[in-house]
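All protein chains but one are shown at their positions in the complex.
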Amino acid sequence: MFNFEITALGNMFFGLTVLVFVSLFFVPNKHRSVTLYSLLFASLACIFYASDLITLFIGWEIMGWSSYFLIAKTADKQTLQKYIVFNIGGAFTLLGAIILIYGACGSFVYSELDFSAVPSGQVTAITILLLLTLFVKSGIMPFHYWVVDSYSQSNDLFSAVLSAIISKTGVFAFILIFFQIITVQYLQTPILEVVAWLGVLTSIIATFKAINEDEAKRLLAYSSIAQVGYIVTILSIMGSLSLEAALYHTVIHTFVKLLLFINVAAIIYVSKQHRFSTLGGLLYKYPLNFILLVVGIISLAGMPPLGGFSSKFLIYTALLEEHKGLLLAAVLFSSASAFLYCYKLVYGIYLGQPTNPKTEAYPRIPLRFYVPQILGAVILITLGTIPGVIVPMFNGILGSVGFEPVLYRGVFVLGSDFASFNGGVVIGAFGLIFVLILLFFVRLKNRSVKPKDRLDISYCGEVPRADVNLHYGYGMGRELSRIGLIKMILSRSSHALWQRVSTLFGDLSGITQKLYTLSAQNMGLVIFAFFTILLYMGVK
Amino acid sequence: MSLKKTVGLKTILTALLISFMSMLLLGVIMNAAYTHTSLGYDLLKINTISTQSANAVTSVVTYFRGLDTLGEVTILFLSIFGIGIGIERSDRMKTILGYDSTLLKIGTKVLFPLIVLFGLYIIAHGHLSPGGGFQGGVIIASGFLLMFLAYGDSYDLDHKVLSLFEALSGAGFILVGILAALAGGAFLGNMLPLGVLGKLFSSGILPIIYIFVGLKVAAEITVLVEYFIRTQDARDA
Amino acid sequence: MIGVLIVIIFTALTVIAFWVVSSRDLSSSVIYFMAFGLGSTVLYVLFSAPDVALTEAVIGAGISGVVFLVSLLQTQTKEDT
Amino acid sequence: MSLVYFIAIPILASFLTPFYKNYLRFVSVLVNILLAGFAAFFYSRLPLNEFISLDSPLSIIFILDYVSFFFVSLFIGVMLFFSLYSIKEKNNTAVFVVTNIFTSGALGLILSADIFNIYIFFEIASISAYILTGLNRDKVAYSGAIKYMIVGAVASIFLLLGIMLMYLNLGYLTLSSIGAGFHTMDKGIQYLVLLSLFIGFGIKTEILPLNFWVADIYQATPTKIAALFSAVLSKAYLFVFFHILYTLKVDAPALLFLTAIGLLSFAVAELSALRSKDVKRIFAYSTLGQLGVLFLALSSANVVVVSGALFLILVHSISKLMLFFSLDLVEKKMHSTRVEAFAGFRSAFLFTIFAIGFLSLLGIPPFAGFIAKLTILKGFASMGAYGIVGAILAISLVEATYFFRLLSANQRSKKTAEIKVPLLQKIMLSLLALAILYLGLFPQGLLDFCTDAAQTLIQGVIHV
Partner (left out) sequence: MLETLNQTTFLHTVVAIGSFTIFTIGLVGVLSKKNLFKIFLSLSIVESSLFLFFIGSHFEVGKAAPIVADGIKLFDGHMVDPVPQAMILTTIVIGVAVLALSLTFVVNYYRLSGNIDIDKMDELGEVQ
């Protein structure tokens, strides 16, 4: 029943998992649940190295319920209920698809699955079921209902695991099943178009929701929905460059989210505050944390010198090569506006005026918090300078999935023959400019007047009082909602939709439940009525 | 309207439903021809050879379908035991249905042995004349009922003897079956000599089984009647 | 001859059954029930099934009737709603 | 060594109760161990036809083939577990006499191949169930017992009607001769006999329109007995119904109708559990749902699906034993089985047992429930019945909702009482949990046995 096989695709995802788990091992964690974490790790290994659909499903389910029990240590009842209903629902659609595949091709093992003789109606059914599973796992709208609460309410360490690795299992399954098993020629293109647009829409909506968010972890949750939205969009293009772009972005996103979540976790660990409105001005207290966060922000927004830019660059070139102009415009719009919530994250925690006076009393951040962050920062910087280094690994995966490899021109250069850039040159130029500006500010710094205390800022006649909240920047998203389109996005939420579904089931259960409290006599009446009806139908 | 109050709409509806159902049932049953070949006639043919019992029904009940009777006796034991669980063995049980008229006392003193004798006769002649263990046992029990009615609280049953009696006869029934199986035949098979049809000591194992059954039924129905007549309060959990 | 007897007894049993079900006073419906037992014993004899007749007489009319009567006594319920 | 010892030994043990009034617990354990010995003895001699008393075609026949051996060993195992589990029970030891007879009734239902004999064992099992329902001796227990008796009486009326019409028009009682001659009867009578048997057994196998009384009975009876009801009683009736159905070689539209009924009862049972506030009733609804699935799978006449159903029967019995016995421990401490009480207890051990039970019932890997569900779905897929596959998965999603709501209720609410699980109970419950895990990881041995059993079930009783 359990049979495994080492594949290039499996190696890459498993490598990411090992890196994340090992680095997170150092972070101090109140809920020491070794069994559940090892179960989760085993199930992830089981998913990535499965060689038949049943083993994949077993790993998928065990991951589902082991993370349920991990989240259940801190999350409240509604979140848990949302989490488990969606994840078990996703797992059951996956099981449904597996059973359909078994019905069509008569076996579960990947190598024996041949879709040539399968009627197209059945393939579409399989695709839709699998897409449902992947939408739930990667949090594509409207199935993201559970994502934000679960990520933000689970304990800080586990939300990093959730966002870095577990959301990637959806991507892995997408590549494995649509690229390797069903292969492109049997898939209907209109479905993929819908998937692409759903991905982009999700990222746009999630980005604006993130900007409007006041809590740090919820902001990061929305941002991971948006980033995975990009991956799903670029994957549905089904080209070799787009696959490489998706893989690249997966790697980048894993380490960005690892870095950001642990960074925020460190701040929460020392300040016990979640919301931007109660944080702020921690730059001078935790400078190293600030620098690491900036590295994370730059790659999250996809700005040039760091790794984020290389994956965004690949995504744009892939979209251009496939002539998806409109899609490219949408992706550009959403990743540009992504910068807003990146800045909000930096501003909310480190810049601006410290809101509560106790910032001085915050303890030092334990060194063990820095292990995953430094790992993330190092990888992001190396991928910024030598982006081509992991292209041969991706070409290995492309080959195993049956695509011809992408052009590889040395370690520094990344991109296809259509457009490419040289990582070394870019980081050199940006590095030079950065050093110049830094020198200029250092010169200015020793001539500037040091402020006596928190309130020593007077600006065009305003003299701040102690009770005024000077950290005005935390409410950055407020004025956005004045714009018509964004106001409509922010106000509507999937809560209403899913609430109606659950009340429907509740009322239905109310009715059927009354049946089960019949008196013995009415029960006798039901039995005899049922007998008479069947007798009449039979005798007629 | 008055009709609804006296008979009730629900009763009318149920009456209509059930009569429609019975009409359908009758329709189906009536136009089917009953079969003539059946298990019964085959058993009748071999009854004399295998059991030598004059009463074919008894030979079916105790021999050919002996297991049904075992099941039957278990059911009786089970329901009496179930009743016993429900009622506390408290000693201040008062007889509810007692008449202390001397005429009844004297009459019962005369009648009681006759009834018990008649019951025993019915049990013993199970394989010769109609009736058998069940009927005889209940007749004996009705004798005891008469004693309860006549003597009320003063007539006291010795429960130890009664339950011992019941246990032994039940166990005897099964042990006879097991002995038959050990002696090579099937469970409750007939390993004793069959004797001559019509004699008291004929048809091997049948009378023994019916005697065991009769005694057990007698003991149980007596206990049943005593539970009902004597119990005053149900035990509250 | 036997056919006429059976028809008469069956009609009598039907009427007794109706009384058992419809009579308001419980103890009288139990008495009707015993009568019903007696009637069916006679019928069994007519159907040349003596064993069943004896059983029905002793158990159907006998013990069931006693058990019903005594339960009515123990619960002092008279009227049927 | 005759097959009847399965029936005779427990009954003999209960007849001799006056001799060992206060050692009933140990006697019951001894009896069950003896029965387990018999089962092991007969395992090598499968399949086995045995004639009780005399002249073969005329007397009662007992049949022990693969499928009845499966059920016999399942029931003996459950009863052995029950008697061992409550060996320390000081008060109320009279229950062991009734459970002994309950065992012989259930085993009789499985082994007997004679329609009237099946009716006798039907009555034995039902009457012991009535008594077990009224065991608490309070207002609720008695009202549950009365309801159970009225509905049970209706069921036996239908069964009697079916048997009488069969004897009137066919003249034979043994299943094999009935199976052979059934289609020679007049069409109308065939339909009527099938219908009355279906209603008679349908009430007891708790199928949709006939199972509205079940939740009350589970609520009225003591929790440990409810485990027996759901693990043994309803499975025995289910087996007997399909044993007779396949012997009478029922045609396809009837089986299709049964499949539809099974699916409907699965859906309605799971739906009504959503809003229930009493954990015992929720477990009752879940049993009704699983019986719906079993009914659905057994009536498909496809060997793979039926073998999956047999596997599910075993897994469901084990999981329900675990759940009801742990609920019994909770009820002893919290004095109520409502959801609030269930949310208030603290015991890591019990929580894991509940979690394992729920996960296996939902058919979630790595527990044995998954293998059963997978085999059933694989069978339906190879039959091309994708509608049923979709329906089963959708409804088990509803099932997942209320099971996990119970889990999260316990995990995230304020704890009011700590439960210390005694050592014996702890060992036995973890034995069950290990069994489920083991079956989930290495199911192959049992699955092959289930396939042979499925073949013998579908082919019915062959004319000997």
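In this document, chain identifiers A, B, C and D correspond to the written order of the chains, with residue numbering beginning at 1 in each.
We adopt the following convention: a residue touches a chain if its C-beta (ideal position, glycine included) is under 8 Å from a C-beta of that chain, and two chains touch if they have at least 3 such contacts.
All figures in this text were calculated on a predicted structure; none of them were measured in a lab.
Q: From the listed residues A:199, A:296, A:387 or A:524, report the one that touches the chain absent from this view.
A: Of all options in A:199, A:296, A:387 or A:524, contact with the hidden chain holds for A:524.
Q: Just the residue numbers, please: which parts of chain B touch the chain that's not shown?
A: 8, 10-11, 14-15, 18-19, 22, 25-26, 29-30, 34, 38-41, 43-45, 47-48, 54-57, 59-61, 65, 68-69, 71-72, 75-76, 78-80, 82-83, 86-87, 129-130, 134, 197-198, 224, 227-228, 233-234, 236
Q: Counting contacts across the full complex, list the positions on chain A that touch the omitted chain.
A: 513, 516-517, 519-521, 524-525, 528
Q: Which chain D residues touch the hidden chain?
A: Counting only chain D, the missing chain is touched by 116, 119-120, 123, 127, 130-131, 134, 137-140, 142-147, 149-150, 153-154, 157, 160-161, 163-164, 167-168, 173, 216, 219-220, 275-278, 281.
Just so it is clear, only the chains that are shown with their structure count from here on.
Q: With respect to inter-chain C-beta contacts, which pair, B-C or A-B, contains the greater number?
A: The greater number of contacts lies at B-C.
Q: Centroid of chain A to centroid of chain C, CA atoms only: how many Å?
A: Going by mean C-alpha positions, chain A sits 79 Å from chain C.
Q: Roughly how far is chain A from chain B, centre to centre by C-alpha average, rounded to an integer in Å?
A: 76
Q: Starting from the mean Cα coordinates of chain B and chain D, work out the distance between those two points in Å.
A: 31
Q: Two or more other chains in contact with one residue: find those residues in chain B.
A: Where chain B meets two or more other chains at a single residue, that happens at 25, 27-28.
Q: Name the residues of chain D that each touch 2 or more other chains.
A: Expected reply: 188, 191-192.
Q: Hey, which residues of chain B end up touching chain C in the complex?
A: Of all residues in chain B, those touching chain C are 55, 57-58, 96-97, 122, 130-132, 134-135, 138-139, 141-142, 145, 221, 224-225, 228-229, 231.
Q: In their shared complex, at which residues does chain D touch chain B?
A: Answer in residue numbers: 2, 4-5, 7-8, 11-12, 14-19, 50-55, 57-60, 94, 97-98, 101, 104, 108, 116-117, 120-121, 123-124, 127-128, 130-131, 134-138, 141, 165, 167-173, 185-186, 188-189, 191-192.
Q: So in the complex, the part of chain B that touches chain D is made up of which residues?
A: Contact set of chain B toward chain D: 25, 27-29, 31-40, 42-43, 46, 50, 63-68, 70-72, 74-75, 77-79, 81-82, 84-86, 160, 163-164, 166-167, 170-171, 174-175, 177-178, 181, 185-190, 234-237.
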